[in-house]
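Can you read through this structure? Questions will come right after.
Every protein chain except one is present and positioned as in the full complex.
And then subunit A:
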Amino acid sequence: MTITRRNFLATAAAGGTAAAAACATLAPAGAEARESHKVPDNAVGLLYDATLCIGCKACMSACKEANDLPLEDTIGEKLWDTPLELSGKTYNVIKVYQSGTMENKDKAENGFAHIKRSCLHCADPSCVSACPVSAMQKRATDGVVTYNKDACIGCRYCVAACPFGVPQFQYDTPKPEIAKCQLCKHRMEQGKYAACAESCPTGATIFGSYAALSAEIDRRRAMKPGEPNLFPRRTPESGDMHEKAAPEYVDYVYGQKDAGGTQVRYLSGVAFDKLALPMGLPERAYAADSETLQHTLYGGMILPVVALAGLVTAAWRGSKDHHDDDEFDMFDHPEGGHK
C-alpha cells in the first residue's frame, strides 16, 4: 500500500493519544516526590568549632597515620606534609581565612579563622545517589558514608556531584581510588573513633553521637560571649574539659540543614562563605531531586514498558503495511523511494 498523508496522520495521532493517555494515568503515581533522607537515629558525626581551632594540624597528621596516607609536598621541601586542599592523598585539611592585618582571631575584618575540610557525611548524600555501582554507601546504622574501592569503576561521578567538593580522585596512578574521609570506620570497629577528634588538643574537633553533638551545639550557642566556659576535648562526654572565654559565633550552624543536612557540623565566628563552604544550599537534598526525576520516568519501568508497547506496535504495523509476505527486511524496503 502507499503511504498517504491520511494514514500517516492516523498512525501519528494514535501513537500520540496512547502516549498522552499513558502520561496522564502515570503522572500521579510518578509525581510522588522522594523526600530527603533524614539523619539516622544512631548517627555519629563530628563537630568542628573554628573558634577553638589553633591550626596546629595535629588532626591532619593523625588522619594520615590512621588511614595510611602518603605525605603531600606542595612547597618542594620534602620535609613536611603540606597539602593545601583535599586531594587524592589527603582526607582532612585545615585551611585558613585571612583578612587585612590578621590581628583578630575569628573576625572577618583584619582577622583570620581556620576551617577543617573533610567529608560532611550527608544525611542524603549526592555521592551515594550518583554512584552507579554502590561503591559509595551510607551505613543505615550510624550514617557513615563509606567507600568501597573494590566496587568502584572510577567514573568520578561522585567527585563531580558532591556539593562540598569532597571526594578526590587519584589522577597520578594507573590504579586510582577515590580518597574520602570514612570517619575512621576501621578504627570504630576496634572500639575507637575518628583520629582527628582523638588527636585534637583544643577540642575544636570532637566526635560523638549526632544527638550529643546537637546538645553541645545548643549549649555553645547559648553561651554569653566573653564569659568563661568549659569545652570538652575528643568527645562531648570525655570529661576532659578546658576553660575558655565563650566566643562570638555567627548565627548559623553549618550542616544543620545545608543540602539536606550533614552529620559533620561546624560552628564559627566568621561567616561560612568566607570559609569556602557553599552558602545558600537548599534544605532539600539534591539526591532527592535527582531520584525523584528518575523515579518519575522509570519507576517500576512502567513508562518505558508502555512506550515500548506503543513503539513495537507502530513498528509492527509498519512492517505489515509494507509487506504482504513475511520477508520483512528493514534494509530492503519495497516502499523505499520517492512518493
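The working rule: a contact is a pair of C-beta atoms (placed from the backbone, for glycine too) under 8 Å apart; a residue touches a chain by one contact, two chains touch by 3 or more; residues count from 1.
What we mean here is this: contacts and distances are computed from a predicted model.
Note on the omitted subunit: UniProt lists it as "Polysulphide reductase", one of the names in "LptA/OstA family protein", "Polysulphide reductase", "Phosphate transport system permease protein PstA" or "Dihydrothymine dehydrogenase". Although one chain is not drawn, the whole complex shows that of A:Asn92, A:Ser126, A:Gln182 or A:Asn229 it is A:Ser126 that touches it. Touch with the chain omitted from the figure is made, among A:Tyr48, A:Phe112 or A:Phe169, by A:Phe169. From the options A:Ser36, A:Ser61 or A:Ser87, the residue with contact to the unseen chain in the full assembly is A:Ser87. The chain not shown here is touched by just one of A:Asn42, A:Thr74, A:Ser134 or A:Gln256, and that residue is A:Ser134. Although one chain is not drawn, its touching partners on subunit A can still be listed: residues 3, 7-8, 11-12, 15, 86-88, 126, 129-134, 149-157, 159-161, 163, 165, 168-177, 259, 276, 278, 280-282, 286-287, 289-291, 293-294, 297-298, 304, 307-308, 311-319, 321-322, 326-339.
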